[in-house]
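Missing here: one protein chain of the complex. Every other protein chain is in place.
Right after this comes chain A.
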Amino acid sequence: MKLAARTYILAVLIFLYLPIAVLIAMGFNESPLYQLPFSFSSHWYVELMSNRKLLNASWNSVLIAAITAVIATVLGTLAAVALSRRQFFGKEALRLLLLPPIAIPWLITGTAMLVFFYWTGIGRGFHAILIGHVALAIPYVVLVVGTGLTTIRADLEEAAMSLGAPPVKAFFRVTLPLLAPSIFGAALFAFAVSLDQFVVSYFLATPGSSTLPVEIYSAIRKGFTPEINAVCTILLLGSVSIFLLFTLFAKPGASRDRS
């Protein structure tokens, strides 16, 4: 039984990681047609450095992801704090409406944005992709920060106020430092959501503003070289680092008082 279980887990892991391992390995294989035998070469990484299109798309991706992370984190954190700590008109409606976008297929969101942006004159391009990504990332931030807030007792802020701190100061001196790990985790989450995003970016991209996933997709359609593997490996490295940072910092209650 134990052996069967182990074999099963091993099979799952192979299924998950073998294609990725092959992808990474082939980026270091000299053959442009992915032919064996394997012969180590960093040729494709060197090639990549002179591929303006892929490099430009990578830069766009990272830039959009970074700006998305900042904007979505600020807006999402404000929404999460308001939802958990303040009373205002329409609060329940906002709470109900903030999360379903996570469940709406990106294809629909992307189509809707394309039509809406065209109609309102926002159009397509870098700025349109950015707006789209921020909108996609906000619900995740609200979710992560909102969960973090539930572990911070509301009476801490009351205690700060009783000691003479106005509400804004109480928030910045007490709640925000305790919430920092969640906010950082949420920012990484927003960054990853944006970096991985394909459908919305594809719909909203213009020739100069396309992101890496969009560029990889069009490269694959045209017939491609292991440069793609090289860029995917780099992207993978970035994503995995983010994931590791996220698990390190956003572990619920990692550095929080839960008594």
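We adopt the following convention: a contact is a pair of C-beta atoms (placed from the backbone, for glycine too) under 8 Å apart; a residue touches a chain by one contact, two chains touch by 3 or more; residues count from 1.
Throughout what follows, contacts and distances are computed from a predicted model.
Write down which listed name, "2-oxoacid:acceptor oxidoreductase subunit alpha", "Spermidine/putrescine import ATP-binding protein PotA", "3-isopropylmalate dehydratase large subunit" or "Fe-S cluster assembly protein SufB", is the UniProt protein name of the chain that is not shown.
Per the UniProt record, that chain is "Spermidine/putrescine import ATP-binding protein PotA".
In the complete assembly, which of A:98, A:141, A:160 or A:214 touches the absent chain?
A:160
Taking the full complex into account, what residues of chain A touch the chain not shown?
That gives, for chain A, the contact residues 153, 155-156, 158-167, 169-170, 173-174, 177-178, 256-257, 259.
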